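A single protein chain has been omitted; all remaining protein chains appear in their positions.
Naming follows writing order (A, B and C), and every chain is counted from residue 1.
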């Protein structure tokens, strides 16, 4: 149950909190108090008096819910404001390959309007014998490249024991699709205040994502970004995954966290990345995270889905233009009126 | 195998055709000849001499393939050119409800830029006890409404025995998702020259769609439009289906038929129809087909997913604007060059 | 709503029927009357007096529901009793290939305990250029083979205009997975009294199957057999489809029609057909329908999934033995009691 207090009754919050905290989860946001496992009948007369509205049927992932927190969360990093009216471009190589290469890719990323540089130093590979990333060295190269171009760093943390170390280098943790329900890892990043980009698992439902995000929020970290990156369906002959663009407005309705879209892992093949990226801009995502490479054929990982610099800049230009289209108020032309 | 003849050797086509026709399927398009079940070794020396290129690994659905027919097919109806550089809006009520209502909806459809009026007179309903449509009367009302506003008619034919009757009223047959592999029905519309809009089955792969289209083409009807309308996946709690926007560029690469997108059946809820429609415009679809209703709560069918007139016009305006963005050549700004 | 009349009040059925028939669907089974769109409040005092029980929340597919028809339906053919305590083996080639071949296959089928001979004369092929079956000639060969071994014929009807013709040769119509929601075809077989084996569509939910069966029942034909044959999921690298064994007990709970299982189309590869068939016997299916061939490498269709004669007989022997295990009352041994 969420109770919305009447104006001027916020002073009662501490009382309510202390009354229920021992036996129930209690969360407060402005004049809203969420109390789990409690119904209207559990409130006393005085409390009922202070209440403007009672919301039942609250999802388990209450802290992430719009019912509890109606306004958009804006995740703030040194170089970006993610969410709300902003449209954030995040780009970079799949893997950090060398200090020089990631520096070059940072320049490309920046040239397309990106404010966040992505790059993997610890890679979750399907096979244990595939390239597993450069590790901490990679993080150093990535940080240097981002700094050189005044960008934020976004990089994956796969291991709860690496959280403190990775945090030294990154502005945003990425939790990968395979770890979306690695609850120990979610709890570990939940204990920091560094923003977390949580990627949707391959077969995660909308509710699963929101509950995974709640594991982070439950630890006290509310700087959460949710990323749609394609789901597993019955047909992956021509694309690696099925981009679920509909998940973007659905999530935006249910949660206040910014929702961005990763067309690279969804498409899996360069030729389909740009159309899917533009679909993401049109559907209203708060940003895009894309993989770029100047020589995809020799990329250390996932070259098949990397945009080349020119392709990336062309995509970015169109994506920003589409963002403008959908955020410009509709001009109701007189002749179209009935 | 497809053979591409050298310029000036088209005169040999009839010879090749007659040599293989009895035992193999042979198809000709300009200077290309597709012969099924034949390899280079089956050609004689003279034939080999006339050939510019041999394409192996041709899909079974050869007539629909870009390898056989590289140029876009433009499907021409009295009021629309579908495919190529065009962007076609198709709109109307889910069911034709009455002469008056469909007339009103035609006016709305037209006001948003639609050139095609959709409406169901024969409805494929999950339950035998649900409203099954007005039948031929509905077709008459639909035709009158389209004529009043200089629009084309698009309507579903569910029954092979109705093809001739429905053809009297429609400019485009719709084959619904449930009938995508109703081969008798595909053969029946394949014998006409009326354009056919083929909707993707709920779990049809890309190859399944192309093979279904080939059933129509095999009958001699090449006026085919393919429609992505959402697929069935593991999560349908918040949307009715999962819109597979990636299918649009994939299909456009593989086939020359125009590909359009139906956001209404994908989203299933009004609030998600516009974002999904815009994603469809951005991903490069050749048009949209959307359901509209002035009083969704009392629609005879699928009211939950109908756009109201104002919502529809706002969506259409943005969709056309997005189409313009993606078809405008990129302005490579000097400062973004590396 | 379903009303269950008190003993001795069956005489009121005609009255109720006549009162609601004009405006609502009314169905009667023994002392149960299902009336759609009506609630307890619509009954008059006299009617309420005669009622033992009122069942709300009745599914749309009411005639197929156990709530309306609690006892098992036994589908009776000249040589088989399908459903209830019986376990029916159905076997035969994918396609009828010749009079001689199907005769040979009938002998094999019989030798494994089959009482139904399956064989396709009209084949729904993904590509229009694949072998489409021998047509009516194939039906004649199939009938002759079944007659020679005192078996029933099971064969697919794909086209509503063929129903009367196919009915002359078959004891059971098969409706294929691709036509599960071809409502015109369902209505056509629903007007006959010949048993119908309805195969689950590739992505049909349990409710979809029951509604499709209801189209047949709505026409007056209640001789329905439902077949689970594998569904489409994200992994079909090693099997053609994913056999959903759980669907068998789920369907048996919800409907009174017999439920059988087709391991051949699910597995898609001979080596996995027998384990899946045995799983079907163990999960409680009322029978199996399997494809057999003496020379799978040269089968006209689907050779990869055909069991050879010896494999088939071994499978059948184990399947009957497993059926016996699950239908034998449990021997509660004293030492396992707590």
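Assume a contact is a pair of C-beta atoms (placed from the backbone, for glycine too) under 8 Å apart; a residue touches a chain by one contact, two chains touch by 3 or more.
As the structure is a prediction and not an experimental result, all values here were calculated from the model.
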item: Which of C:31, C:155 or C:203 contacts the chain that the document leaves out; value: C:203
item: Sole residue of C:112, C:195 or C:258 that reaches the chain not shown, by the stated touch rule; value: C:112
item: Hidden partner chain, residues of chain C it touches; value: 107-108, 111-112, 203, 205-207, 231, 233-235, 237-239, 242-246, 248-250, 253-254, 266-267, 271-272, 275-276, 278-284, 309-310, 313-314, 317-318, 321-322, 325-326, 330-333, 335-338
item: Residue ranges of chain A at the interface with the undisplayed chain; value: 25, 36, 60-61, 124-130, 158-161, 178-179, 181-185, 187, 201-203, 207-208, 211, 214-215, 218, 232
item: Where the missing chain touches chain B, by residue; value: 203, 232-234, 236
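Just so it is clear, only the chains that are shown with their structure count from here on.
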item: Chain pair bearing the highest count of C-beta contacts; value: A-B
item: Proportion of interface numbers common to chain A and chain B (over half same, under half different); value: same
item: Computed distance of Cα centres, chain B from chain A, in Å; value: 35
item: For chain A, residues that touch 2 or more chains besides their own; value: 203, 233-234
